[in-house]
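One protein chain is absent from this view; the other protein chains keep their places.
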Amino acid sequence: MEHIGKKIWAIADCHIPGRSNGPEPEMTSHETFCFLNLSKAPANVKIMMYFSNRNPVGPYWLEIPAERTLHIRLNLLKDPEPIPRDTDFAALVESDIPIVLQQTRLDSRQSENALFSTVPFSY
Amino acid sequence: MEHIGKKIWAIADCHIPGRSNGPEPEMTSHETFCFLNLSKAPANVKIMMYFSNRNPVGPYWLEIPAERTLHIRLNLLKDPEPIPRDTDFAALVESDIPIVLQQTRLDSRQSENALFSTVPFSY
Amino acid sequence: MEHIGKKIWAIADCHIPGRSNGPEPEMTSHETFCFLNLSKAPANVKIMMYFSNRNPVGPYWLEIPAERTLHIRLNLLKDPEPIPRDTDFAALVESDIPIVLQQTRLDSRQSENALFSTVPFSY
Partner (left out) sequence: MEHIGKKIWAIADCHIPGRSNGPEPEMTSHETFCFLNLSKAPANVKIMMYFSNRNPVGPYWLEIPAERTLHIRLNLLKDPEPIPRDTDFAALVESDIPIVLQQTRLDSRQSENALFSTVPFSY
């Protein structure tokens, strides 16, 4: 169990849509990183954000408890700084122990929501 | 053929939407695991569910017959307990022989459905 | 170039929606397999279809010309038999040379279309 997952994940397409339709917070447009920590120890996760026209921003730190999942909307990350809306970015996720990551975006800029999910590139 | 697939699959983003629009059961919001067993023997599959704020739940057991596919909506799993709606969770799938897994979610909380599908992380 | 791709691909979630909305054939619900053959020789591709409650059907045969892509809607496959609509199935794709496969479904059962795409499991 301790070995299921990867320590490095890279997500090339991140984007937090700036507009939403529908009841909040359920239908608010969001970019979500979903973590699964299958080990008996907590995972310490460091995230760096990459942009098209400025230096990387971070690190952002998260802890994923042992045997737990965490689905976090990136718009909730505030430290060291909030992530701008309607802006292309990318992310590098590094964990001290193997974890599993899935990226899911809900885009409700139009009145009906669109949805995608990927298993990002891991290393 | 016996070797095509993996014995361990981990799905970090599971979620059964609590509302639906459109004709049932076709357009009912659902989280589906699609299994393919290419071997000449049945596959015995064990699923554990992971949550953000409580201990893992399971195991749930499934049998995938030889040379068959099984597309199962997770809301049909009742033993040891039904999976709550509108709740973030994750899953670990273990099979005694190699199988192929694909995850597909139909979200019809709004009047037009959204759809995603992934090939989960395998080990 | 000759080596880019895989000879075996397995797709666990196949489904041809039985209803559609919008102009045909563009917005007709479809399950599409997209092949890319990067080599200098044609690829001979054999597809077997797997179901939940009966024996596998096939083989279906396709040829992907050298340095070409082929995006084929599965409802066009007629030999040895058409694939039923609104039915869960899965597919095993075998090629005599490495190819790249991507699966894309357009679901227009409701008035606005939903879309997903995956890179299937390869071996």
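Letters A, B and C mark the chains as written, and numbering starts fresh at 1 in each.
Note that in this section contacts are C-beta pairs under 8 Å (C-beta built on N, C-alpha and C of every residue); 3 or more make two chains touch, one makes a residue touch a chain.
Owing to the predicted nature of the structure, the values given are computational and were not obtained by experimental measurement.
Asker: Given that one chain is not shown, which residue among C:Ser52, C:Thr69 or C:Thr87 touches it?
Answerer: In the full complex, the listed residue that touches the missing chain is C:Thr69.
Asker: Of the listed residues C:Ile8, C:Leu62 or C:Leu115, which contacts the missing chain in the full complex?
Answerer: Residue touching the absent chain, from the options given: C:Leu115.
Asker: With the missing chain put back, which residues of subunit C would touch it? List them for me.
Answerer: So the residues of subunit C touching the unseen chain are 3-6, 22, 26-27, 32, 34-36, 38, 67-71, 100-102, 104, 106, 108, 111-119, 122.
Asker: Counting contacts across the full complex, list the positions on subunit A that touch the omitted chain.
Answerer: Those residues of subunit A that touch the unshown chain are 8, 10-13, 15, 50-53, 55-56, 86, 88-90, 92, 105, 107, 109-112, 114-121, 123.
Note that in this section only the chains that are shown with their structure count from here on.
Asker: Hey, how far is the Cα centre of subunit A from the one of subunit B, in Å?
Answerer: The separation of the two C-alpha centroids amounts to 22 Å.
Asker: Where in subunit A do residues touch at least two different other chains?
Answerer: Each of 112, 114, 116 in subunit A touches at least two other chains.
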